[in-house]
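Of the protein chains in this complex, one is absent; all others appear in place.
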Amino acid sequence: MIDFSYTIWILLIPLLVFVVTGLTGNRFKPIVTGIIGTTGLGINFCLALFTAYKYFFVLEKADGAFQKVIGISYTWLHLTEKLHIDIGVLLDPISVMMLIVITTVSFMVHIYSIGYMKGEKGFARFFSILSLFSFSMLGLVIATNIFQMYIFWELVGVSSFLLIGFYYEKDSAVAASKKAFIVTRFADLGFLIGILVLSYTTGTFDFITLTGPNSPAFTSGQGIMFLGMSTMTWSMLFIFMGGAGKSAMFPLHIWLPDAMEGPTPVSALIHAATMVVAGVYLVARMFPIFHHEQSALEIVAWVGGFTSLFAAVIACTQYDIKRVLAYSTMSQIGYMMLALGVSGYGGEEGLGYMASMFHLFTHAFFKALLFLGAGAIIHAVHSNYMNEMGGLRKYLPITHATFLIACLAISGIPPFAGFFSKDEILVAAFHHNKALFAMEYLVAGMTAFYMFRLYFNVFWGKDQHYHHTPHEAPVTMTLPLIVLAIGSTFAGFIPFTKLVTSDSMPFEAHTEWGIAIPSILIALAGIGIATMLYMKSSDTSKKIATALGGFYAAAYNKFYIDQVYLFITKKILFNYVSRPVAWFDRHIVDGTMNQFAYVTNVVSDRIKGFQSGQLQQYALAFISGVIALALLFIYLWTN
Amino acid sequence: MTNNQFMFLLFSAVIVIFSLLTVTSRRILRAATFLLFVLFSTSGLYFLLRFNFLAAIQLTLYAGGIVVLIIFSILLTSQINDKLSIPPLTKRIYAAIAAVAGAILCILTILQTEFVQKTFDPARVHIRTIGEGMLSTGKYGYALPFEVISVLLLAAMIGSIILAKKRKD
Amino acid sequence: MFEGVPIHWFLVLATTMFFIGIYGFLVRKNLITMLMSIELILNSVCINFVAFNKILFPEHLEGMFFTLFIIAVAAAEASVAIAIIINIYRRLVNIDVEKMNEMKF
Partner (left out) sequence: MSPLLLFIIIPVLTVIGIFFSKTHMQVKWTAVVGMSCQLFMAGLLIYLFLAARAAGNTAEILFSQDMVWYKNLNIHFFIGVDGVSVAMIGLTSVVIFAGIFASWDVTDLPREFFTSLILLAAGVFGFFISLDLFTLFLFYEIAVIPMYLLIGIWGSGPRHYSAMKLTLMLMGGSALIMLGLLGLYFNSAPGGGPLTFNLIQISKVTIPMPAQRFFFPFLFIGFGVLGALFPFHTWSPDGHASAPTAVSMLHAGVLMKLGGYGCYRVAVFLLPGAAHEMAWIFLILTTIGVIYGAFGAIWQKDLKYINAYSSVSHCALVLFAVLMMNQTAMNGAIMQMISHGIMTALFFALIGMIYGRTHTRYINEMGGLMKVMPFLAVAYVIGGLASLGLPGFSGFVAEMTIFVGSFQHNDVFHRVCTIIAASSIVVTAVYILRVVGILLMGKIKNPEFNHIIDAKWFDRMSVVTLILGITAIGMAPLWLSDMINNGLVPVMQRILLAGPILH
């Protein structure tokens, strides 16, 4: 056995950095904080690589499969006799893979931010929270049990909240941060209920027990039906609700586009590469149980598929480049969810699982790259809107090149990373469900279309009237772009089937060209249409938009989902629940209490009247009393 | 109708009529005068019952002392021509109800009760008997109450002097 | 029996007088008239005592003695009451019982 106990430092380093930079605050020069944060993440990045090396290549396999290793574990809290929360490190293929993804992207984003955030007022705060985020995200992926995951899940949510609301003087940022937190919090409630049901039924939080071959989840809680589904199915659905919230699945996606109010590096790190895939990771983590509950898995597949289509449609209509990317992220995560949903368990059957993880991995690179590139563009032109851009390829050569690579990767053009992972997903979908498969073909085409729409709009076309000539970003910003571009180019060649599979058993992969070639063609078609429409400025696109009429307007307005939510929260919850409750409390409950006091007052006032000081009234009362008593004792009460 | 019956009814009529006038008259001095008549009649009843000493006391002390005192105080505190205001009707009604109800109750009870009445002893009570009774300490002797009453009178005298005295401030 | 006058007559008379006194006490506002009502009440009690003594228990003189004492007490009471009334008059310039309610509540 190899001692993995050092892995706890992967958690502790960012935590320490957070505490130190958080407490010292603005006492140092901002750059010092930035360097501390970046160094910390750098060390973490090395640690993650080292761990991955040791895990995949040094650690002996058991029966040909990668083992699940508990690096270190502490008991944090005893709940019941059986249930206790541990804080520890669990290493298995997906968690190690996630470690690499997170530390790489986070490290790159740290470096990038030194350049991007230069001169911002909250520089130290930014890096401090970034460390908190890294800490939470790492804690989430290496969780040994579902409760640890929930703990870090919440922490991830709050760091996301803090980062989205980074520009706290901007009302839209504040609103977006609130929205993100509350929507995910609502989803987390589902997650929590799921955990409660699961832990009660199985008597454990532990992932190794839960997802092992003899998981209590397979046996207990099956017979008990509630509304036609077994307890375990319900629990999985609730847990998926949590995952759907974090991963911005329809209908809990509304926070993600707004989350783009945060600084762009944050969008790259949190809202593209790491946090939003937490939901996918969660489903993957619980996959054996999901697989056992086929009806839950079916829902995962359909939610994922629908979201990918839905988001792709919206992405085609947006003008804010970060929003286009946000919807593209949603769409890609939908892909991952779908892949999980159509996956079987073990060996070739688990192709979808592998594909999902693979896509998660490659997506992290090219989507982070896209966001960072978008950041560089925004940095250069101080605008988010693509109709205020054009012809930038002359001014931003490095950004242009890397951005193009990323666009090709996401569109699924070989040999870039996206092609391989997307292809595997399509294969898995093809074998499972033809309808979903067809849908994904469509989405692949749309993805290529909207990415290149973005690309051409920004880098080609006519120059706009910029306030000052756009210039290439500093090296701290271009370096991460280059690194990630290299990743996006070559990540596809990593033999994922050998490393990350549903049952940790490697299997041979082979590209099904019968599916791959049409998908490439579709992507090329999408690119072609985009080229026709947007390479030269023309108004054909506007004509098409007008022709589509109502549908275009609906898509442009994100199908009015926000309005529906706003209606439910602002109108119904605030006006028809909260306000009546407040009123009820003031007037009915408190009113009753005040009424008691009032009645007491009135009664006492009346009684006070008896003590009027009027001697004759007293005498009258006395005499009447005497008479009454006499009457009573002499005439009435005579045995 | 015997003599006594006649006398009794006469006195009672005087008593009742003047009592009523006492409590209803609007001129306070007249009320005092009517009270005097009531007290006279009462002493008449005592005479009728052969309690001559008591009747004399009643005349001197009550009629002579207290009523005079009352008249003095009336003269001190109000004008002769002042008329007392008529009390509110509700007040009168309530008071009348209480009084009439009480009276009816008592009278009914009285009439229903059988008393063992002794034959009348027409002898007057000798003043000596009274004196002895007042000062003896045995059974039917009233030395103690007598002393207590004398102290009470003293206390009342001192008390009223102090109360009625003008304060220096 | 006192030569045709049964005790009931006396008692009824006393009761009537008593309640007339009560009535006076309840309705009169002037303190002195209230004092006079009290004298009526005391008197009616005296009549009762005397009648009981003479007609029911003529062998002893208890009723008479009590009446004597009542008269003495009444005298004391009247003197004190009038002292108080005069004192009140000095302070309030009237002796209306309804105005004297400072001790209420």
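Order of writing sets the chain letters: A, B and C. Residues in each chain are counted from 1.
In this section, a contact is a pair of C-beta atoms (placed from the backbone, for glycine too) under 8 Å apart; a residue touches a chain by one contact, two chains touch by 3 or more.
For clarity, every value in this text was computed on a predicted model and none was experimentally measured.
Engineer: Looking at the whole complex, which visible chains does the left-out chain touch?
Structural biologist: A
Engineer: For a quick check of understanding: of A:46, A:79 or A:566, which residue touches the chain that isn't displayed?
Structural biologist: Residue touching the chain left out of view: A:79.
Engineer: Touching the left-out chain: which of A:28, A:200, A:345 or A:507?
Structural biologist: Touches the omitted chain: A:200.
Engineer: If you put the missing chain back, which residues of subunit A would it touch?
Structural biologist: With respect to the unshown chain, the touching residues of subunit A are 75-80, 83, 85, 147, 150-152, 154-155, 158, 161, 165, 168-169, 171, 174-175, 177-178, 181-182, 185-186, 188-189, 192-193, 196-197, 199-200, 573-574, 577-579, 581-582, 585, 589-590, 592-594, 597.
Convention: only the chains that are shown with their structure count from here on.
Engineer: Measuring centre to centre with CA averages, how many angstrom lie between subunit B and subunit C?
Structural biologist: Here subunit B and subunit C have centroids separated by 6 Å.
Engineer: What whole-number Å value describes the gap between the mean CA coordinates of subunit A and subunit C?
Structural biologist: That pair's centroid distance is 98 Å.
Engineer: What residues in subunit B touch two or more of the other chains?
Structural biologist: 91, 94-95, 98-99, 102
Engineer: Could you list which residues of subunit C touch at least two other chains?
Structural biologist: As it turns out, subunit C has residues touching two or more other chains at 22, 26-27.
Engineer: Over in the complex, which subunit A residues touch subunit C? Could you list them?
Structural biologist: 608, 611-616, 619-620, 623
Engineer: Write out the stretch or stretches of subunit C touching subunit A in their complex.
Structural biologist: Per the touch definition, subunit C meets subunit A at residues 22, 25-27, 97-98, 100-105.
Engineer: Would you pull the subunit C residues touching subunit B in the complex into a rising list?
Structural biologist: On the subunit C side, the touching residues are 1-13, 15-24, 26-30, 32-33, 35-37, 39-40, 43, 46-47, 50-51, 54-58, 60-62, 64-65, 67-69, 71-80, 82-87, 89-90, 95.
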